[in-house]
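What follows is one structure encoded as structure tokens, with my remarks underneath.
All protein chains but one are shown at their positions in the complex.
Think of it as A, B and C in the order they're written, each chain with its own count starting at 1.
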Amino acid sequence: MINKKHADLNDAVAGIEDGSLILIGGFGEVGNPTELVHALIDQGATDLTIVNNNAGTGEVGLAALLKAGRVRKIICSYPRTVDPHVFNELYRANRIELEVVPQGTLAEKIRAGGSGIGGFFTRTTTGTPLAEGKETREYEGETYVLEDPIKADYALVKCFTADRVGNLTYYKTARNFGPIMCMAATTTIVQCQHYVEAGGIDPEHVITPGIFVDRIAVVAQPMLESQLIARGVSYTEGDQTKGIAL
Amino acid sequence: MINKKHADLNDAVAGIEDGSLILIGGFGEVGNPTELVHALIDQGATDLTIVNNNAGTGEVGLAALLKAGRVRKIICSYPRTVDPHVFNELYRANRIELEVVPQGTLAEKIRAGGSGIGGFFTRTTTGTPLAEGKETREYEGETYVLEDPIKADYALVKCFTADRVGNLTYYKTARNFGPIMCMAATTTIVQCQHYVEAGGIDPEHVITPGIFVDRIAVVAQPMLESQLIARGVSYTEGDQTKGIAL
Amino acid sequence: MTGTPEKKVGLSRNQMAWCAAQDIPDGSMVNLGIGMPEKVAEYLPADRDVFYHSENGILGFGPSPAEDSIDLELINAGKKPITEIAGTSYFHHADSFAMIRGGHIDICFLGAMQIAENGDLANWSTGAADAIPGVGGAMDLAVGAKSVVVLTDHVTKKGEPKLVERCTYPLTGEKCINRIYSNLAIIDVDANAFVVQALAPGVTLERVTELTAGQVRAGDNLHTIECPEL
Partner (left out) sequence: MTGTPEKKVGLSRNQMAWCAAQDIPDGSMVNLGIGMPEKVAEYLPADRDVFYHSENGILGFGPSPAEDSIDLELINAGKKPITEIAGTSYFHHADSFAMIRGGHIDICFLGAMQIAENGDLANWSTGAADAIPGVGGAMDLAVGAKSVVVLTDHVTKKGEPKLVERCTYPLTGEKCINRIYSNLAIIDVDANAFVVQALAPGVTLERVTELTAGQVRAGDNLHTIECPEL
């Protein structure tokens, strides 16, 4: 029987290899799979390339992963969000590589990766430094830039409700990158707030069909980064098992 | 106040110009906006290019539009569906142009057209006659073919529920091409089975956001082609107002 | 190779579908093509939990409904009525073919007119001048599914080989076929040969070779198919 639910967060992130390319959902703090990222810190994989819209806040979630020295490169649209001091320090010390991609192109590259599209032309970045060195082509008198897809080893995504076969729904603007990141990874790992039996989500209301999901861990009361930061949390390896951050 | 609901089908299709490129939803008979197509026959636009997965059945809906001599060219993945005699006769008499596009490429071309993508590479058709003359490129050792987007003047789409501002839901496998066709037309015209006030569709359950929809006509009891054919209907101009096909 | 008409030998169409069904791993996402492949679901072993995908926009569906509970707007790619199951989801065509092209479908079953020893598939057109072309989703499935499997009679109604050195009909996809279930044998396509893994009862490797127009060799574990009467 198909059953994608794993025993816990640690089980769900087991086996992530050093050097992996990992998509992490979220826009600002909304939709970030913070508990999965903490489990990834404990799991120990390093030399990672991370795709996220931002580059982490405070010293929790993605910022904590950066602080733990696990990230070689980050691909994002906007690293300067609320309190990005961990990223800033690593970047200024040349200890992390940064690739800035416009937000819509980032989304489209991920969607292309998940959809078997080899590359696509977009007007976005034409005439800007981000188009330098890229192939271009004219469509209807406008210059378009060729962009490659992003295909990942893993995706870490936060959803609202998941069923046994991996069908997902999201909560309001926390949907953001979740559905497309689920599509673009060899192994997609989600944390859900609510877990239901197959059939517990109306087939018309499924946002991510189960085919795009591999592993599910239940986090019934996920925390937002701002809530952790307000409690003074600075996540370091093993805190999760000590119950500090959860 | 935004109000996309039109008085009736005729009002909804008013102004469609000769020579237009029109997307028509549906897979087989499911999801076909048959009543809108009949209104288009009465409206009179001709020299049309039609995009639909198939090429019409019997002498109703799209087949009736073909029979009325209004279609210069059809772009589809599979013209040979149930009883395609109208298309077959026109095609054999060289009175209609046919462009066959694989179903997934057809969907992706429409999605690209609606998404501001200039062109995309796909492995589909590599090594086949449908790739002849098309530019190719290697990705990870595989050959991909460059495909252009489809941008349309009009889309005719059948949905289940529509609200005042154009948010839509669909019914089961009648969703098929609807959501992407709504995206890819300058003017998107939908027929809905149920019409509700704004807010009548849960924001999490909206499939097509209202931004992609321009005009709505209510057809509370739409007919499937097979039902019309079983009644012996062969639609000709003006039947609608005579109450024959509706 | 022979053009002589002969009595049908080997597996029945139901038995071919049964053989294919036995080899579907538990938990697979499976696209069933139109025609003979649709039979495969009927013979899926009870211990397998498999989700069927249909390219018109549904994942997870059950068999045809009873006559009195048909929903005409709930159909598969063969335009036949199907049913919802626990875990069904609906989606639009672009997402459906993202599943296919993006490599998310584990197995797809297709019919074939010709399969070449390098894995090329022809199944959409004879290339005849007066034929009305139509390809549907076959080209997307051929390149996209992780494993592309053909169910086919080994020879045409006229007795001509369908397994050939090079396809003469227009291609559906290049080097895309992984496995063939014919009425004579179960055959893997391995770069440049048809590798016979199992033979229908009463069928010899020599007979398969005779009825095949490309390179044939025996698999390491060549055996006879054990299959119920169907």
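Here is the rule we use: a contact is a pair of C-beta atoms (placed from the backbone, for glycine too) under 8 Å apart; a residue touches a chain by one contact, two chains touch by 3 or more.
It should be emphasised that the depicted structure is a prediction, and the values quoted were computed from it without experimental measurement.
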{"item": "Partner chains on view for the chain not depicted", "value": "A, B"}
{"item": "Touching the absent chain when the full complex is considered, from A:G44, A:G69 or A:G127", "value": "A:G127"}
{"item": "Residue, one of A:I75, A:A162, A:I180 or A:V219, that touches the chain absent here", "value": "A:I180"}
{"item": "Residue ranges of chain B at the interface with the undisplayed chain", "value": "1-2, 111, 113-117, 163-165, 167, 183-184, 197-199, 201, 203-204, 206, 209-212"}
{"item": "For chain A, residues in touch with the removed chain", "value": "27-31, 76-82, 87-88, 91-92, 98, 100-108, 110-111, 122-130, 170-180, 207, 224, 226"}
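Here is the rule we use: only the chains that are shown with their structure count from here on.
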{"item": "Mean-CA-position distance for chain C and chain B (Å)", "value": "30"}
{"item": "Junction residues of chain B, two or more chains touched", "value": "108, 122-123, 170, 172"}
{"item": "Shared-contact residues (touching 2 or more other chains) in chain C", "value": "90-91, 94, 97, 100-101, 143-144"}
